[in-house]
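Shown below is the structure under consideration.
Apart from one protein chain that is not included, each protein chain of the complex appears where it belongs.
Order of writing sets the labels: A and B. Residues in every chain begin at 1.
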Amino acid sequence: MIGLVYNEMLKMVRKKRLWVILGILVILIPIFTYAQAQTLERAAKQIGTSDWKVVLKQQIIDQQNRLTSSRLPEEWKAFIKLNIQQQEYYLKNNIDPTAPGAPTFMRKFVEESVSLFLPLLVVIIAADLVSSELSSGTIKLLLTRPVRRWKVLLSKYISLLFATSFIVLSTAILSYLLSGVVFGYGGWDLPVLSGFQEKNGALLTEFVHLMPQWKYLLMAYGLSWLACITVATVSFMVSVLVRSTASGMGIMLAAIISGNLLMQLSPTWGAIKYFAFTQLRLTDYLSGRPILIEGMTLPLSIGVLGAWSVVALITAFVSFSRRDVLA
Amino acid sequence: MNQTAPVLEVKKLSKQIGKRKIVEDITFEVQKGEIFGFLGPNGAGKTTTIRMLVGLIRPTEGMIQIGGYPLQDQFIEAISQVGCIVENPELYPYLTGRENLEHFARMMTGVTDEWIHEIIRLVELEERIDELVKTYSLGMRQRLGIAQALLGSPKILILDEPTNGLDPAGIRELRAFIRKLVHEQGISVFISSHILHEIQLMCDRVAIINKGKIVYTGPVRELVHEEETRIEWRLDPLQSGVQVLKELSFVRPVEQTEEHLYVYMPLDRIAEVNEQLTAKQIKVTGIRPVQATLEDLFLQLTGGETKS
């Protein structure tokens, strides 16, 4: 089995698709970094001073002022208090939150790319995995060996999981290394707010707490990895079912993009919850960003993603081991 | 016939896709050390049969036994006896020749580095083996394809149209190589082709398939009457010439067009026929021996009923 997995990984490496993905990252991350730096600069200009300490103190005082207002609901007060703590930490440790360092960029990057960018990268690898063997005819050499078909497919799936992990981790590492040139490489210990919960449209802050950014990053990338694995698994099924790599990729692109669109266009239509590609934004549960779709919870998201993965895997394996190779 | 069990045994094999019967009731055996030809026009069901032999397609009915193991029930044991090229040898162009071989070697047990080395030497690819396959010529790919088929030291080699796309020199080379293999390694070879001539040159025995059914199985020698050759006659006037030829006992007319008459007859009696024609005032404008085609063979085997 190890030999089979090695075969698949060797092919993946030699086919250069992985390198293309790394190339895409190396080109795009500096662009995103530049965009982010521009945004921060513009924000600093609006405030009218380049001294971030002044800005921060001002923000703290603004928020303290808001706290004194009696009209504020209690849960918001707790939230503001946490925000103040976070900002005071910045001041105390001499961390400029507007030039926050590469780890903060990594965090923002994964939160933004989890529903579209990362899945697309994964699709590049996954959609090609089986269909390329079908369309090039090498499947015939692969399946006339003394190895059961399900083992051949399993080795491909395992190597796909490895490749997905590699892509997600490379995204993390490259976004760190490349954005650090602009933002600096510090900021692993920065406290990040997490633990927001939503109940009946209200934001619950009782579980909100601060955690060091490195831990948050590990978890955020872990969650995006889960989302990517679902994408990889579904693409894998498509790759088994569709002979042409191009159409497989097209199908997956359409699915992922429509998932994103549905999320924006009709968040009140409950049925879209059960479409895997509307559930990719797992990191929102960590960051506390309001969930767009009504009634979405973490167990539901995980359940939907898991169910899609299992069904896709079963379909892929059954189809692959039963099917006649006519090509 | 033979004391030893056949290396490949196919019984009542059928494949139906939808309502269409692609292959029906196919039965044949391949003995040890034998080069077995599988002859048929394109679309006769050759490739479907071969794909069933190597487990790519499930038969609807029938049984395949390789080296004594039933393919359907003991796939691993059965397929271990087989090395095959189905259609073109599609290898991974982005890997080197050696990497391709190592790739497939990892899918089997007991393939040593020494054996890989030996095979590379056997197919004479030593010089280019560490170059990417995409730089290879078709002939080299074909040889690499054979190399990968030999990796598992198979008892039987299944080659689907192995000469497809090769130039005459390549075909000759391949033919010599297959003979050498059978001679040195003692393995059986199963070759499919749509060219009668090729089968005649390479094979010991042949099964002929047409429209999904076997129409003939037997030694290649008996297939075409060696003492007879197909001769093309150009005569003037053609009609009276045909009359003359038909009266001769040793001449068997097979086909007639507006200008030619094709007959089977012994080559050494052409002069005699020519004399008789000239004597009856019929001008002979051309005499030419031609190679028998698969079409002719079908005509011969079925008495013309397959001609459509």
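The rule we apply is simple: a residue touches a chain if its C-beta (ideal position, glycine included) is under 8 Å from a C-beta of that chain, and two chains touch if they have at least 3 such contacts.
What we mean here is this: contacts and distances are computed from a predicted model.
**Student:** One chain of this complex is not shown here; going by its UniProt record, which of these names is it: "Glycerol-3-phosphate dehydrogenase", "Lysophospholipase L1-like esterase", "Cytochrome d ubiquinol oxidase subunit II" or "Sulfate adenylyltransferase subunit 2"?
**Tutor:** From the choices "Glycerol-3-phosphate dehydrogenase", "Lysophospholipase L1-like esterase", "Cytochrome d ubiquinol oxidase subunit II" or "Sulfate adenylyltransferase subunit 2", the unshown chain carries the UniProt name "Lysophospholipase L1-like esterase".
**Student:** With touch defined as in the header, list the contact partners of the absent chain among those displayed.
**Tutor:** Across the whole assembly, the hidden chain touches A.
**Student:** For the chain left out of this view, which of A:116, A:219 or A:313 touches it?
**Tutor:** Of the listed residues, the one touching the omitted chain is A:219.
**Student:** So one chain is hidden, and I want to know which residue out of A:1, A:72, A:169 or A:326 touches that hidden chain in the complete assembly.
**Tutor:** A:169
**Student:** Specify the residue from the set A:9, A:102, A:139 or A:152 that touches the hidden chain.
**Tutor:** A:9
**Student:** Thinking of the whole complex, not just what is shown, which of A:30, A:137, A:195 or A:250 touches the missing chain?
**Tutor:** The single option touching the absent chain is A:195.
**Student:** Tell me, which residues in chain A touch the chain that this view leaves out?
**Tutor:** Chain A touches the missing chain through residues 6, 9-10, 13, 48-51, 53-54, 57-58, 60-62, 64-66, 68-69, 78, 81-82, 84-85, 88-89, 91-92, 159, 161-163, 165-166, 168-170, 191, 194-195, 197, 205-210, 215, 218-223, 225-226, 285-286, 298-299, 302.
Operating definition for what follows: only the chains that are shown with their structure count from here on.
**Student:** Can you give the whole-Å distance between the Cα centres of chain A and chain B?
**Tutor:** Chain centres of chain A and chain B, defined by C-alpha means, are spaced 55 Å apart.
**Student:** Show me the residue ranges of chain B that touch chain A in the complex, using the header's touch definition.
**Tutor:** Going through chain B, the ones touching chain A are 17, 51, 54-58, 75-77, 79-80, 82, 84, 86-92, 94-95, 99, 103-104, 106-109, 148, 152.
**Student:** Across the complex, what residues on chain A touch chain B?
**Tutor:** 3-4, 6-7, 10-11, 14-16, 136-138, 140-148, 322, 324-326
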